[in-house]
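A single protein chain has been omitted; all remaining protein chains appear in their positions.
Chain naming follows the written order as A and B, and within any one chain the residues start at number 1.
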Amino acid sequence: MSVAPQIAASAPVIPEFGKGSSSCVVHNHLFCWDWVEGNWSPVLWPALRQHVLLSLIAVGIGFVIAVALALAAHRYGWIEKPTILLTTFLYTIPSLALFELLVAPVGANIFAAEIALVSYTLLILFRNILTGLRDVPREVLDAAEGMGMTRTQQLLRIELPLALPAIIAGLRIAVVTTIALATIVYTIYDSGLGVPIHTALGEGPFKTELIAAGVLVISLAILCDALLVGLQRALTPWARARQGG
Amino acid sequence: MSRRDNAQEEGLSAYPQAAELQLRQVCKRYPGEGEPAIGELSFTVPAGAFCVLVGPSGCGKTTTMRLINRMIPLSGGEILLGGQSVMERDVRKLRREIGYVIQQIGLFPHLTVAENIATVPKLLGWAKDRTDARVEELLALIGLDTEGLGGRYPAQLSGGQRQRVGVARALAADPPLMLMDEPFGAIDPINRAYLQDEFLALQEKVKKTIVFVTHDIDEAIKMGDRIAIMRKGGVLEQYGPPEEILGRPASDFVAQFVGADRGIKRLSLTTLAAVTLLDDTRRSAEARRVPSSYSLKDALSILLTDAGKPLAVVDAPKSGEAGEGRVLGYLTLSHLERLIAEESERDGDGVVAAGMPGAHPGTAPDGAHATPSDAAADPTAEASA
Partner (left out) sequence: MHEFVEAFKFIAHNGAVAGNPNLPSLAHLALQTLKVGAIGVLISIAIAVPIGVALGHLHRGSFVAINVGNIGRALPSLVILAVGDAFLGLGLTVVELALVILAIPPIITNAYYAVDGVDPDLTDAARGMGMSESEVLFRVELPLSVPGLFAGIRTAAVFVISTTTIASLAGFSGSLGDIIANETSYHFSGVLGAAICVALLALAVEAALTLLQHALTPRGVRLRGDRRDSGSIGEATSVAASA
């Protein structure tokens, strides 16, 4: 029809987006600082906070479960295979599907979201923690036992500290993947940086919001990765000390 | 906390007596195996003695050692440390009182040298000051008290240094007993000899009861006060001081194990300072000077290669004096033969002169040897404990 293109051309792309839309926003330019400033508190900051919370809880719970499973598998070897099987199974299910599958029994709430996010962390954390524990040299444990350390003392003073590099490597992977996955949470529960992305997609897509949210997610992931690297360096001074001989 | 449960009070060897170790009919069987790993083993290590368990692979020497600190459960018999059965002790407390050194050392990679050494004191709950002081003391004892070495990590040390830290770590709580499983086995021969000498010097100072496992008969002879020759099944072929093992092997197995050159090995146990030397000899002007600390074996070697020339045995110069010490006497090949023959005879009497300082200038004008009674009359010539 001859009218529609005319209207499309003259009408603004995003008529009334958020507070006080500027011309930049209205014409959907690449990135509008003013929109970001205006919508930081109402839109972006809450989403970021929720995202951090979602990820933190998921990794925290996943870590606790993985440590428990890894310690059990370290002690009773037969536990490893079934655990790997189960966690691989969970990891293989695509995120979108897993979220929806959990909605049926649990409901479209934070529990479903967290259960799904936790499931994805289990495989990598379990494997890394177990590998870390197993890589402790045999003679070091023999010496510790011979010196009169109890099993608990050996675990806490020798095995876990020496497994730390592998554990943190696993945590890095888990944290980064969780932060990325949490963008999908919005499909079942209104939380996280996926919300502004979803909104933006529905509006055009609205580039500024999209880019703002996207940058926030990716920066968050990279920041957490860097923090963990720093943590590892701080906690394992001996790993840096290397000399021939 | 009773004295028995806490290894030490303070200082080197504060444990008033290094403890005596007794094995009585010790037996170890593994399920499913027909022959026991150790059938029936009995011997006693006096307090402060250095006992070496030596034998071919699979003879059970390491198993025996690990039975003592209960790293392996005992199938039968008794092991008494300081008169008390090790089975009656709480296993963790027992182990904290026994120094344990293994071949691969097993230093904790994530702890500094100082922290490694402080491990058992920390397990025993020592106060921080006391632990720090003890660590300092031990670093000095093993010769690693240079600046900052205590703060280094094992990965930053050389093999020899790590070995020494392993020994220091085992000594930290001043245990009455040390168990050492081929501790110098993974070191190159030069450093090994050096570490052995250092450790012997250390033992002179701290006088621990030591059970030392090795497969190397030369190391056993060098280090041990008592040598236990074992063969498969934990069978004790012979148990006695090195001179006895070398001079009077109890069986063909022992004779073969110590080697056909045991006669020569035996010579390494006696120093020139301990034997009767010639006052003078035909070619004394050409004599080659050798220190009195050299063993008869060294002397034999030199005499054989430098045909004809006698040796002039010189003692160490007194501290402060420059130049060489005085000539104690001379040694020729034929005289050495006589000395060796004498020693074999003395063996037969059961009186053995171990390497003791103290010169015996010959009494007869022609430099003939002293009689056995002379040696017996000299109190400094008695065998060491």
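We adopt the following convention: a contact is a pair of C-beta atoms (placed from the backbone, for glycine too) under 8 Å apart; a residue touches a chain by one contact, two chains touch by 3 or more.
Worth saying up front: this structure is predicted, and the values here are computed from it rather than measured.
With respect to the full assembly, the chain omitted from this view is in touch with A.
Here the missing chain is touched by one residue of A:74, A:127 or A:157, and it is A:127. Residues of chain A that touch the chain left out of view are 84, 87-89, 91-101, 103-105, 123-124, 127-128, 131-132, 135, 165-166, 169-170, 172-173, 176-177, 179-181, 183-184, 187, 194, 197-198, 200-201, 204-207, 210-211, 213-214, 217-218, 221-222, 225-226, 229, 232-233, 239.
Basically, only the chains that are shown with their structure count from here on.
Separating the centre of chain A from that of chain B, both taken as means of CA atoms, is a distance of 60 Å.
In the complex of the two chains, the chain A residues touching chain B come out as 137, 139-150, 153, 158, 161-162, 236-238, 241-243, 245. Considering their complex, residues 69, 71, 91-98, 100, 102-111, 119-120, 123, 152-159, 166, 169, 179 of chain B touch chain A.
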